[in-house]
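The structure follows.
Note that one protein chain is taken out, while the other chains of the complex remain in position.
Naming follows writing order (A and B), and every chain is counted from residue 1.
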Amino acid sequence: MRPSRIAAVTVALLSFVIGFSSADAQQCPKGKLRVYTSWPMQGAMIPEGTGMKNGVDLAVSEVGGVVAGYCLEVVNLDDASPQTGKWDGAVEAENANKAVGDPLAIVYIGTYNSGAAKVSIPINNRAHMAQITPANTYPGLTKKRGAAPGEPEIYRPGGFVNYFRPVPADDIQGAVGAKWAKRLGAKKVYILNDQELYGKGIADVFEVMAKKLGLPVVANEGIDWKQPDQKPVLTKIRASGADMVYMGGVIETGAQVVIRQMKEVGLVAPRVRFVGPDGLLEEELLKGATCDAALATEMRVTFAGLPFEKMRGVGAKTYETYKSKFGKEPTAYALYAVEAGRVAIDGIRRAASAIEKAKDVTEKREAVRKAIASTKNFDGINGKWNFDENGDVDYDTMSGFKVVKADGPIGCKFQFETILE
Amino acid sequence: MLWWEVLVQQTINGLTRGAVFALIALGYTMVYGIIELINFAHGDVFMLGLFISLSWFALLGVTKTLVGWQLVTILPLVFALTMLTTAALNVAIDRMAYRPLRRSTRLAPLITAIGVSFMLENVALLWKGPAPIAYPDVFPSVDILREWFGVDSAIFITTKDLLVVGATIPLMVGLNYFVTRTRWGKAMRATAQDRETAQAMGIDVERTILLTFFVGGALAGAAGLIQGMYYNIGMWWMGYQAGLRAFTAAVLGGIGNMPGAALGGLFIGFLSAWSDQYISARWTNALVFAILILVLVFRPQGLMGERSADKV
Partner (left out) sequence: MRRGLGWTALVAALLVYPFADRVLGFQTVHAVSDGMIYVLLALGLNIVVGYAGLLDLGYAAFFAIGAYAMGLLNSPLVGSPFYGHAWSFWLCIWIAAAVSALLGVAIGAPTLRVRGDYLAIITLGFGEIIPVAIRNLGDITIELGSWRPVERLNLTGGENGVNPIGRPHFPGVPFETDPVPWYFLILVIGAASLWAMNRLRDSRLGRAWMAIREDETAADCTGVNPVSTKLLAFALGASFSGFAGSVYAAKLQAITPGAFEFQVSIMLLCMVVLGGAGSLKGVILGGMLITLFDRVALAQTTFFVRWVGRTIGAPALVAADLTLWRWFFFGLGLALVMLLRPEGLAGRRMRPIPIGDDADAPASAPAPRVEAIPGWLRDRMRGGGNFGTEPILEIHGLTKRFGGIVALNEVDLIVPRGAIVGLIGPNGAGKTTLFNVVTGLIRPEGGRITFEGARLGGLRPNAIVARGIARTFQSIRLFPQMTVLENVLVGEHCRLAASVAGAVLRPRAVVSEEARARERGRELLAFVGLGGKEDDVARNLPYGDQRRLEIARALATEPRLILLDEPTAGMNPRETATLTALIGTLRRELALSVLLIEHDMEVVMGVSDRITVLDYGTRIAEGTPAEIQRHPRVIEAYLGTGYELERHA
């Protein structure tokens, strides 16, 4: 085949394709916009992933799928690696790139894991795309406190904020956790972490805050969570004389093992108690750790925001709507996904005229980004709030849960204990 | 706790940890001795042993801590059932995955073993779910020093610690008797030394290999059951790491050398427990693997093995 013939064939093919793809029906007066979501949707994350997907769908259905004349389409992406079933930077980068490459994409809702957000924020930033997370709590994504050197500027290659979180960050949760520990009468804390971004990050903040409060910290130790045997580490804790164990981790990384075996080596209340962050606030944990051990260690966890049943106003209404629409209790972050969806829709609405005037897709996204950044007095599920200059919410309501005996197959549950500030 | 109490306690932790490694390492070393295969799937047989024993307890209706006569009837029964199941599983793996490759290159069965290991892990993941699962307190836990002797010490020795030691030692002694005294055991040793000569002497080599996988699988099953009762937790991924540590133990003792494997298991147990205490838990894995590499490079015959002449 001579080059000229190849060229001819290619041109024919391309023109066919172009003609084909532009034959899209136009039912929405101003056209279509896409909202991308990205978080793990497989393995252990199926319940939470589905819950958050439901949340965004709920927000979109509230406005009938149309905002200021634009039809909204939600594209759900999964950022878990098929190989490990956990979130994966490569997949998240691919998702963000996919969104950025789609000329109809206007807002990116995600991620669940803070590590994944680190990957997608800069990619979206370069494209001026607003990203709203329903669940990331790692402080360094938005602010200096509790951050690694250089954060958060490194995620903002364009020099502006494109990442917003309607959820209080871990620096607040870690700090609140430390205050709570102090209030509970702890004299000496031993901190463990799972050596993952979330667990280590929140453990570090806890450590800093505890020291500031004058609460002695024996160590902040990374454990090998793949081991089914944590007795040597727990023995070390026993030898240190600490009377509280704080573990930064999530349910996939072995907190079950620690709690279960704390009882085995005699680390039980009143001598030693256990406190953790909201990554452990899942019923699944109680199954693995057993109620015996969770009760014996007086296990407590902090949670960013209020428990659903304590919410008022918009929050209470959302909670009811979710339950009736999907026929089950919302998962831990499902209502924050509703909130993220609403913030996005609100931003698009306020930017509608600018979107129409925009010359290209980047200008459209920039208009929405600016609108979201200026969100003020938003009527959210935890009350009214504003985005600050970092893209963080300005409320810091937290709640504390404690494991108590309960009926049912598990035999215990997390029960709201107190509001923490 | 005083420094010596910490040391004693960590040594007890290491002893129980090491006893489990030793049981797994024995299976590794026996199979390697006889067909020179690093049976990658062995750790996963151990992991499945834990899950299978859980099912046996459930089938027998055991949900609470065993007491009194139950301990001496149900517990041995579950031991036997679990060991039989994993032994059969191990034999089936050999028949299907390794036996057709007896005459091929050495790397072929090794790669197959990795494949089987992945399959077993995946099956366990789907069976029990991705999160760690609780193992019921079937074995009573009594603080011996305090409740039996009335000594108030910072050191914790429970009946569970006794269980690990009390179950492992008879198994090892029994294995030793089996290998050195019985006809079958002698056939195993002869086959390990020189397969062709053994065959010429009238030993059924294939049956001996089958027996080796059977015994190795049974030991792995016992280790799984002990692990479950002692640590009360099981996860689908633990076979891989336990397998690697047990393999390190087998190499340390001189691969193919059974007392060596048992001692190697204990050594790795002590070492990892002490490392958790005195270095840092996050470096323990690197330390274990560094030892594996050093031993393989500088003393491939193992710390206890003698340098043997290569078969040329």
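Here, contacts are C-beta pairs under 8 Å (C-beta built on N, C-alpha and C of every residue); 3 or more make two chains touch, one makes a residue touch a chain.
Note that the coordinates shown come from a computational prediction; the quantities given were computed from them, not determined experimentally.
Visitor: Of the listed residues A:Lys53, A:Lys86 or A:Arg365, which contacts the missing chain in the full complex?
Guide: Within the whole complex, the residue contacting the unshown chain is A:Lys86.
Visitor: Looking at A:Gln42, A:Ser240, A:Thr321 or A:Asn390, which residue reaches the missing chain?
Guide: Answer from the full complex: A:Gln42 touches the omitted chain.
Visitor: Consider the whole complex, including the chain that is not shown, and state which of A:Asp79, A:Glu196 or A:Glu298 touches that chain.
Guide: From the options A:Asp79, A:Glu196 or A:Glu298, the contact with the absent chain belongs to A:Glu196.
Visitor: Among the options B:Ala88, B:Leu110 or B:Val205, which residue touches the chain absent from this view?
Guide: B:Leu110
Visitor: Applying the definition given at the start, please give the residues of chain B touching the unseen chain.
Guide: These residues touch the chain not displayed: 36-38, 97, 100-101, 104-112, 114-123, 125-126, 240, 244, 247, 251, 282-283, 285-286, 289-290, 292-293, 296-297, 300, 309, 312.
Visitor: Since one chain isn't shown, list which residues of chain A touch it in the complete complex.
Guide: Where chain A meets the chain not shown: residues 1, 6, 10, 13-14, 17-18, 21, 42-43, 82-84, 86, 88-90, 93-94, 97-98, 100-102, 115, 118-119, 122-123, 126-127, 148-150, 154-155, 157, 195-197, 200, 222.
Heads up, the rule we're going with is that only the chains that are shown with their structure count from here on.
Visitor: When the C-alpha atoms of chain A and chain B are each averaged to a single point, how far apart are the two points in Å?
Guide: Whole-Å distance between the two chain centres: 40.
Visitor: In their complex, what parts of chain B are in touch with chain A?
Guide: 1, 5-6, 9-10, 13-14, 16-17, 129-134, 137, 141, 143, 154, 156, 158, 160, 227, 231-235, 237-238, 241-242, 272-274, 276-277, 280-282, 284-285
Visitor: Mind listing the chain A positions that touch chain B in their complex?
Guide: So the residues of chain A touching chain B come out as 43-44, 85, 195, 221-224, 226-229, 231-233, 235-236, 238-239, 241, 251-252, 254, 256-257, 260-261, 264-266, 284-285, 287-290, 292.
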